[in-house]
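Missing here is one protein chain; the remaining ones are kept as they sit in the complex.
This part shows chain A:
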Amino acid sequence: MTKKEWPLYEVFIRSKQGLSHKHVGSLRAADETMAVENARDVYTRRSEGVSIWVVESKNIFASDPSEADSLFEPADSKVYRHPTFYDVPDGISHM
């Protein structure tokens, strides 16, 4: 008797054509095909999706939250990347 726990999969759902897949949660399944079938039953019982991605959780490499400050700092100091940084004279439209 094998007491092998099924691997954990992260589930991503495209709610309708034209939108990107979005993470909705995770589940366990024996393999990826069964993970998609389980995801259908667990996460799309009310037509929440038209497409499902599953990725084994161990294959996701994530940024480290404790380093988020330094990782994202370069963007914080570049306000000129936003249109609101610029003065637009009164009376100018379509800009």
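The rule is short, and it goes like this: a residue touches a chain if its C-beta (ideal position, glycine included) is under 8 Å from a C-beta of that chain, and two chains touch if they have at least 3 such contacts; residues count from 1.
Keep this in mind: contacts and distances are computed from a predicted model.
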Protein that the absent chain corresponds to, by UniProt name, given "Fe-S cluster assembly protein SufB", "Amino acid ABC transporter membrane protein (PAAT family)", "Phenylalanine--tRNA ligase alpha subunit" or "Ring-1,2-phenylacetyl-CoA epoxidase subunit PaaA": "Ring-1,2-phenylacetyl-CoA epoxidase subunit PaaA"
Interface with the undisplayed chain - residues on chain A: 1-2, 4-6, 8, 25-31, 33-34, 41-42, 45-46, 62, 64-66
